[in-house]
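Heads up, one of the protein chains got dropped from this complex, but the rest are sitting where they should.
Order of writing sets the labels: A, B, C, D, E and F. Residues in every chain begin at 1.
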Amino acid sequence: MNIKPLGDRVLVEPVQAKEEKKGGIIIPDTAKEKPQEGKVIAVGTGKIDDEGKKVPFNVKKGDKVLMPKYGGTEVKVEDKTYQILREDDILAIIG
Amino acid sequence: MNIKPLGDRVLVEPVQAKEEKKGGIIIPDTAKEKPQEGKVIAVGTGKIDDEGKKVPFNVKKGDKVLMPKYGGTEVKVEDKTYQILREDDILAIIG
Amino acid sequence: MNIKPLGDRVLVEPVQAKEEKKGGIIIPDTAKEKPQEGKVIAVGTGKIDDEGKKVPFNVKKGDKVLMPKYGGTEVKVEDKTYQILREDDILAIIG
Amino acid sequence: MNIKPLGDRVLVEPVQAKEEKKGGIIIPDTAKEKPQEGKVIAVGTGKIDDEGKKVPFNVKKGDKVLMPKYGGTEVKVEDKTYQILREDDILAIIG
Amino acid sequence: MNIKPLGDRVLVEPVQAKEEKKGGIIIPDTAKEKPQEGKVIAVGTGKIDDEGKKVPFNVKKGDKVLMPKYGGTEVKVEDKTYQILREDDILAIIG
Amino acid sequence: MNIKPLGDRVLVEPVQAKEEKKGGIIIPDTAKEKPQEGKVIAVGTGKIDDEGKKVPFNVKKGDKVLMPKYGGTEVKVEDKTYQILREDDILAIIG
Partner (left out) sequence: MNIKPLGDRVLVEPVQAKEEKKGGIIIPDTAKEKPQEGKVIAVGTGKIDDEGKKVPFNVKKGDKVLMPKYGGTEVKVEDKTYQILREDDILAIIG
């Protein structure tokens, strides 16, 4: 089964952040708005700009990203949970 | 009887998501904003962009889509219930 | 007496939806935002776009339309009740 | 004394709608937002569009119009009460 | 001392409306949003439009204007009280 | 130490308005939104307009200005208190 997000939306699989000693990203529990790690599964059909051209995505399939935990819409496909959110809501790419 | 949505609206027939073991999309009950599966019955008359040209739709008649459950307006035609919603509110195309 | 709506407004005469067995549009009572059937009596003077040109209407006099029940302004002319609403608030054309 | 509305504003003299049997506009008491009949006394200095040109008014001095009852600002000149409101708030021209 | 309003702002000296018998503007006490008469003392440095050109003011020094009573910011210079408000908030020029 | 405001922001040093007999600006205590005198210490890096050009500032270093008392962000540098606010929030230049 295949999910193609619409417009500037992105399908992301949340990744449980491991509490590593060094090099890992640990989301502080006290943060007002908790970000969440995830992996981009699919980018959308693309946003159209004022001149009718498609705006390229900054993220691509496979990218690891930081996103707000409660900013998108949760869907379940084949027992896995994903998030569909607009690309502009993604905070950063983790490399 | 025929319904032609106005502007960038789309007419969608909601599809009851079957609780399949594998390959089906199961909407989690605990999700804050539950998406709903549906089938596109008709696309609208089209949105006009700043240069007076019609913006093409990303969805077409027959597409299976994911949409927010309470984002559009419900209408009943010949005993069937449909939703009229703006295309930008559709989350994804399911293929 | 003649009423010419201003700008992108449309004058619509609400039509009481008959509760037909087959082929009729029945507005469900439980819908959050109930749509209403109506007939377009007059379109407005037209909206002007950014380049100073008039944007054509998608609806025309005589069209049967679906509109939100409480979205416009009610006026009474010669004992009939009409609604004046912006064209973008019309949900669909019924054909 | 002379009042020249600024920008896209219009000076309107409200007209008490007579409760006629036939052909008159009777504003229903139960309407959520009651419109009011009026006569255009003066149009404004004009709105300037993005290209620096004045946007022409759709209404002119002498037009009978329908406007929302509480949408503008009330002023009294020589014992008469007028309303100053933006042209886009006028609902329709009555002819 | 000299005050030059910034951008599209205007400096206005409020004028106490005299309760004249004929020809005067009397602000009704019951008006929801009371307008106030005033005299333009200085126009601002000007608003810049999208093409980098200054938008000309519709009011000029010396004009008598109608403005909302509580729409601007009150300042006192040499024992006189003035209002600084955006030109678009001025309702009309009185001539 | 040097502070360069970002974009269309301005760094202003508030000046305590002296209660002069003549020629001074006295902020009335009863004003709904009290303005505050200040001196421009530095203008920002500049706002970019739609065509990619920097929009020039209307105020310059050394200008005496009127600004809203609580509209910006207060910072303390070398025991002095400053305000960083957007230029559009400055009400007027005092000359």
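As a working rule, a residue touches a chain if its C-beta (ideal position, glycine included) is under 8 Å from a C-beta of that chain, and two chains touch if they have at least 3 such contacts.
All values derive from a computational prediction rather than experimental measurement.
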### Query
What residues on chain F make contact with the chain left out of this view?
1-7, 9, 11, 44-45, 48, 50-52, 70, 73-79, 81, 84
### Residue numbers in chain A that touch the chain omitted from display
22-28, 31-33, 35, 49-51, 53, 55, 58-59, 65-66, 68, 87-88, 90-95
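Rule of thumb we're sticking to: only the chains that are shown with their structure count from here on.
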### Query
Cα centroid separation between chain A and chain B, in whole Å?
22
### Geometric centre distance via CA averages, chain F-chain A, whole Å
41
### Query
If you look at chain A, which of its residues touch at least two other chains?
none
